[in-house]
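Removed from the display is one protein chain of the complex; every other protein chain stays in position.
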Amino acid sequence: MAQLEAELGDPLQHDEELVAEATRWAHLKQLIRESWMVKIGLFVVLVALFLTAFGPIIAPQPLESSSPDVLESPSSEHWFGTDASGFDVFSRVIAAPRVDVTIALAATFLSLFLGSFLGLVISFFRGWAGNLSMRFVDVAQAFPLFVLAIIFVIGMGRSTVNIIVVIALLNVPIFLKLIRTEVLSLRERVFVESARAGGDSGLSIALRHVLPNALSPGFAQASITMGYSIIIAAGLSFIGAGVQPPTPEWGSMIAAGANGIQIGQWWPSLFPGIAMSLTVFGFAVVGETVQAVLMRKTL
Amino acid sequence: MALLEVDNLSIEYISLDSRNLAVNDFSFSCDAGEVVGIVGESGSGKSTAMLGILGLTRAGAHIVGGNVRLDDRELLGLSDSEWGAIRGDEIGLITQNPRGSLNPVLPVGIQIAHVYRAHNPEVSKDQARDRAKELLEMVGINDPERRLDSFPHELSGGMAQRVLIAMSLSCTPKLLLADEPTSGLDVTVQAQVLDDLRDAALAVGSSMVLVTQDLGIVANYCDRIYQLHAGESVEQAPTSEFFKRPAHPASAALLMAHRGAEAERFKLHGFPVDGRRLPGGCWLHQRCPFVDEAAGCTTNHPDLIQVGPDHVSRCFRHDEVQGVMERLLRGETIDADAATTAEGGGDGE
Partner (left out) sequence: MSDGNGAADTPLLEVKSLVKQFSIPGTKAVVHACSDVTLTIRRGETLGIIGESGSGKTTLGRCVLRLLEPTSGQVLFEGRDLTSLSRKEMRKLRTDVQIVFQEPFDSLNPQMTVGRQIGEPLRIHTDLGKAARKTRVLELLELVGLPPSTYDALPRQLSPGALQRASIARAMSTDPKLIVLDEPTSALAPEAEAEVIRLLRRIQGETGIAYIFISHDLSLVGEICDSVAIMYLSQVIESGTRDQVFGNPRHPYSRALLAAVLLPDPSKRRDDAARAERLEGEIPSPIDLPAGCYLASRCHFVRDRCKTEPQQLLSAGEDGHDARCWRVTENDLKNEEIERLRAERRAQTADASA
């Protein structure tokens, strides 16, 4: 056997492999190195995730018990000032990610999972059913996202779970279509035909062979969807249809402080606004970066 | 003086973290009326070298040295407008993938006429159309009048390739560069296209440089052969010499590839050399069945050595290689001991 091996040569292309891996990482590292925006985006996302986990714990002031220090401008005691209920804005701003980011994360992964599965099932098998289903999806996508969200939440009740489900459902079409594109081309590939020739059944091939290869664009899109989900969650709360106060949440904080801006009380709305914008931006940039790296490598 | 003289052409790819010498000090020439073949495994730099003759490089590549002389006129370093006069007019190019090289929205007659008029602006549209028809006929297309108005997607692979050939010949170039002109074409179509190409080139008086991996094509259509490895020329010989008495292990491997038991002994093991990490000594030594430390294979980089009239090889052991190959190609069988190959050879890996 050793002789046969020597005869036939080492078929593993060690160099090739290292180069291929290195290229993807190198590309990612290069993007991080070269672009300020990517560095900032990455940093922001990491901070947001950190705060999601630890924000409420490290918050210096109590989050939900009011105090008499109402509407004090930023000072050394209250870095971001206090709001109309006497809450410390800084504490609430860094505690809010736990709500917003968690909702966004849950919604994004739920829609990724659902959208991928549906996209796979609709697209893998041939026949008129797939096309018909896609027309339903098209109709669903045609409705204005946010308006639908409002209607659903008000109709189904304003619990956190409902909000997550609604946002997830609204994002399903995007993932569905992304996965569908991949599945439509993957199902024509030779290795799928090979699996059929080997006796594998349709569903098994779809799950085992096609799905793992179809998910790349989905992952790339996920981070971008994170950003949108945060906006929707905050938006719902802003108009009073989302998370209820006194739970710290950027949207409701902005809403609560909105009236005060005209009379010079800028800090209750501005700081949560900046925090939210930065976070959405961060996720969007990371998403685009992942897209740039992953898409380049699509075989 | 040869029609085309390429001296020490070097082309480099510069990327993120590496420099890759794709063409290394490659020299060759083509006389008027000759058909020269350039062979080598993929990645050996043959296409890159060919484009380099036209002063063209792919993204990331740069010509870093050498001369290219056509009719004793230096080509590298010409301005864009000077190049414009040469490309298409004095040097024609035929590439693989014919339908990819044609504009899908224009009829082929117009495309040929365009090329012709670009270099002959005084010619009228009708005259150009006549010329296009003449060319289509010359390259063996039936019903040329009708085909002038065909779009590329309406043509089969063979026909599209003939259209490309017609385009390249439209200005009666002195030199034709053909890069795998029949890859992807059916066997019968390939023979037809090559026959027509050679006839048309002869009729027009063009010399040809033919880049290919197919030994059949080279044996049937080329007068002289250059073998490339890792961007440098490793053997050069007239065709019959090349097939009877090759003097380089890379040529031996190519010629023996289809020979069953023999192929095992003479093949190059491992993988093509990485242009970014060239080994010391002879660049082929890690894969070579003839490698021999005593001959200097692992430590010195061989120059091109004269091994016969008009026949050079870049191998320290060219005598042994030629000796073994000549006998094998004549039909003799040689046992393992007599052939001083890897079994005895040395520590190649």
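For clarity, chains are labelled A and B in written order, and residue numbers in each chain start from 1.
By definition in this document, contacts are C-beta pairs under 8 Å (C-beta built on N, C-alpha and C of every residue); 3 or more make two chains touch, one makes a residue touch a chain.
This structure is a prediction, so every number in the text was calculated from the model and none was measured.
The missing chain, though absent from the view, touches A, B when the full complex is examined.
The hidden chain makes contact, of the residues B:191, B:305 or B:334, with B:191.
Residue A:193 is the one among A:34, A:138 or A:193 that touches the chain not shown.
The omitted chain makes contact with chain B at the following residues, 41-42, 142, 156-159, 186-192, 194-195, 199, 203, 213-220, 239-240, 243, 253-255, 257-260, 263-264, 267-268, 271. For chain A, the residues in touch with the chain missing from this view are 1, 4-5, 7-8, 10-14, 16-17, 20, 189-191, 193-200, 204, 208-209, 212-213, 299.
The rule is short, and it goes like this: only the chains that are shown with their structure count from here on.
In terms of their C-alpha centroids, the spacing between chain A and chain B amounts to 52 Å.
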